[in-house]
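The complex is shown incomplete by one protein chain, all other protein chains being positioned as in the whole.
Right, chain A next:
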Amino acid sequence: MNKTWLIIKREYLTRVSKKTFVLSTFLTPILLAGIIAAVIFMTVKNVQQEKIAVADKNGLLKEFLEPGEQLKFEFLPGADTSLLSKGYSAVLLAPGNGMNSTTERFEIYTRKNLSVITEGSIRRRLNDAIETRMVTQQGGMSKAAYDSIRSQAKEVGFDNKVLDGGSEVKAGNSGVAYAVGYGAGFLIYITLFLYGAMVMRGVMEEKTNRIAEVVVSSVKPKQLMLGKIIGIGAVGVTQFVLWVLLIVGLTSLIGLFVPAEVMEQVNAMNKGVPGAGMAVQANQATMAFAEAKHTLSSVNWWFIVGCFLFYFVFGYLFYAALFAAVGSAVNEDPQDAQSLMMPITMPIIFSIVIMMNAVTRPESALATWASIIPFSSPIVMMARLPFGVPGTVPYWQLALSMVSLVLGFLGTTWLSAKIYRTGILMYGKKVTLKEMWKWAFRKD
């Protein structure tokens, strides 16, 4: 049997059969979902009824200020700050003399700082009230007519149709693309560190356990290194696939909690059945849900997942070889690893910074080049891809990026194998980056 295969098998099986692997694989998505649910729950629960006293001597707001679900306004003539101790969470003082004066401002008194949400809500309602007042008083329009116009204006949305070479029309959605790109880029960033560090620890373990020399007297150091990298990579892919399955499972569980008739309506709307849409127009929640479902289905998931796996695997291979080289140079002291890891972690951290920029401007020169150079392409390209191929990312860029990543992986592996071969048998000496560089380019 092939010796590299034996090594891969050992590396894979020892890790997959560990309790920590099983726990982290199954608990991570559940924990993540739990945290998200908890955050949403807390945010929603935290919003309390706020009762606000309004002193509005000149009647600037009385007819125009709309209460909200969490906000209640009470117009009290002669309201002052003493009301704060009588169950009111804020006192709003309108300017004493008309709206024309710029020196006069609204003032709001509170016991404690208002939450961002409450403050924003008050500000919006105040603006709306003043706007309505101006339109009705100066524009001569009735309040009812203006309200109707405004609610209609709110309903207008637009579908962004991206023209691909003049023939095909695809629905683009920058919001979803942003989220997917950001998520995918971040996921690759995490996995590079997670599994890269795992490779480094594995190599360090073999070196400090003194098994390295025993093994390299049976197999070539390069086989040992590649076996470890591929074995751990397979662990990563396994974990990723299990996570995807779990997430798909969990989301279909969420589907169970949505009432059946709502789902039916949503499906009907997506199919564009006339009449069905009209019947549910009043139902805001259904609308939002339908829209989310529609935009999510506009993303080419198979393509994205396929590309993700490619960049996940080759990005990992590209960096894992470098991590292995560092692991081989480290002696007992894990502190050494920190400084030697710097040249590897820096490009990864740069990539994540560029990625955050790329999701907002996927066509910028920085994003384009960073998505082609193999040091940053796994993270940055994943951030650009959801914006559309070949709309935002032309085919040649994708091909160039993939080819240079594969070539880059061969390069780092070749380089690392030379460092690894020397480092793994070197004991007791503190190795510097300069020495590692020499090992890598020594000819023999």
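Rule of thumb we're sticking to: contacts are C-beta pairs under 8 Å (C-beta built on N, C-alpha and C of every residue); 3 or more make two chains touch, one makes a residue touch a chain; residues count from 1.
Going forward, contacts and distances are computed from a predicted model.
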item: Name per UniProt, for the chain absent here [options: "Na(+)-translocating NADH-quinone reductase subunit D", "Phenol hydroxylase", "ATP-binding cassette domain-containing protein" or "Indolepyruvate oxidoreductase subunit IorA"]; value: "ATP-binding cassette domain-containing protein"
item: Full-complex contact with the absent chain, from A:E131, A:E213 or A:E363; value: A:E213
item: In chain A, positions touching the absent partner; value: 1, 3, 6-7, 10, 14, 205, 209-211, 213-219, 425, 427, 438, 444
